[in-house]
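With one protein chain removed, the remaining protein chains of the complex are shown where they sit.
For subunit A:
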Amino acid sequence: MMYGTKAIQLVKEIANGEKGQLTPFSSDVFSEVIAECSQHFADLRSLIRKMQEAGLDVETTKNEDHYGQLIHHLSLVRNKRCLMAYMYNRAEILRNLVWKVGSEIPEEIQEKLSHSEKEYFKKHSEALKSYMSRVVLELAVDMVPPKDPYIKVRVLDDMGEVELPSDNTANFARHSMHFLKRTDAEKYISLGKMEELTG
């Protein structure tokens, strides 16, 4: 099998997924690629050792062993790039998620994440929160510039009595309609628990 074939599977997973959507973390393929990297490294070292034992200068000799090392080295670098790109592109989706749904990961996404990704999400949202409290500004609201400070919404999911950020409480029974401050409604709409009514 050609070198780097496993790693490209990870990259294809990102490419074939719908834009901005997460797929479950492929920990099996991921660790297989890492094992492949270790194998390349071992092969690389044994070729170097072979040259040293023959008394050749490893840095200047260009023989068949040197080119073997080159290919193992290039394969290592390639695998690394694929692994990094996999992590990086998933992390980017996670960072965007913090802005949209706040500091809590919805359950359906939680189960798609690896341990380190959960950790990353938590730390990133903490960093964002502490920044916002330092500049005393809620940056995640009004991502769409408002036309009116109030909007009409319909509740899609039974939530019962809820305390709103503006210190009011409201009873969000399913299908009930409310006239709310945009800032209060925004979070529920992005979580899919309400929809905006226009007309």
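Heads up, the rule we're going with is that a contact is a pair of C-beta atoms (placed from the backbone, for glycine too) under 8 Å apart; a residue touches a chain by one contact, two chains touch by 3 or more; residues count from 1.
Simple rule for what comes next: contacts and distances are computed from a predicted model.
Novice: Name the omitted chain as UniProt records it, choosing among "DNA-directed RNA polymerase subunit", "S1 motif domain-containing protein", "DNA replication complex GINS protein PSF3-like" or "COMM domain-containing protein 3".
Specialist: "DNA replication complex GINS protein PSF3-like"
Novice: Among A:8, A:29, A:56 or A:128, choose the residue that contacts the chain missing from this document, as touch is defined above.
Specialist: Answering carefully, the residue with contact to the hidden chain is A:8.
Novice: Which residue from A:33, A:47 or A:113 sits in contact with the chain not drawn here?
Specialist: A:47
Novice: Which subunit A residues would touch the chain omitted from the figure, given the whole complex?
Specialist: Interface with the chain not displayed, on the subunit A side: 2-4, 8, 11-12, 14-15, 20-22, 43, 46-47, 62-65, 67-72, 74-75, 78, 81-82, 84-85, 88-89, 93, 96-97, 100-101, 106, 108-109, 144, 147, 151, 156-157, 174, 185-186, 189-192, 195-198.
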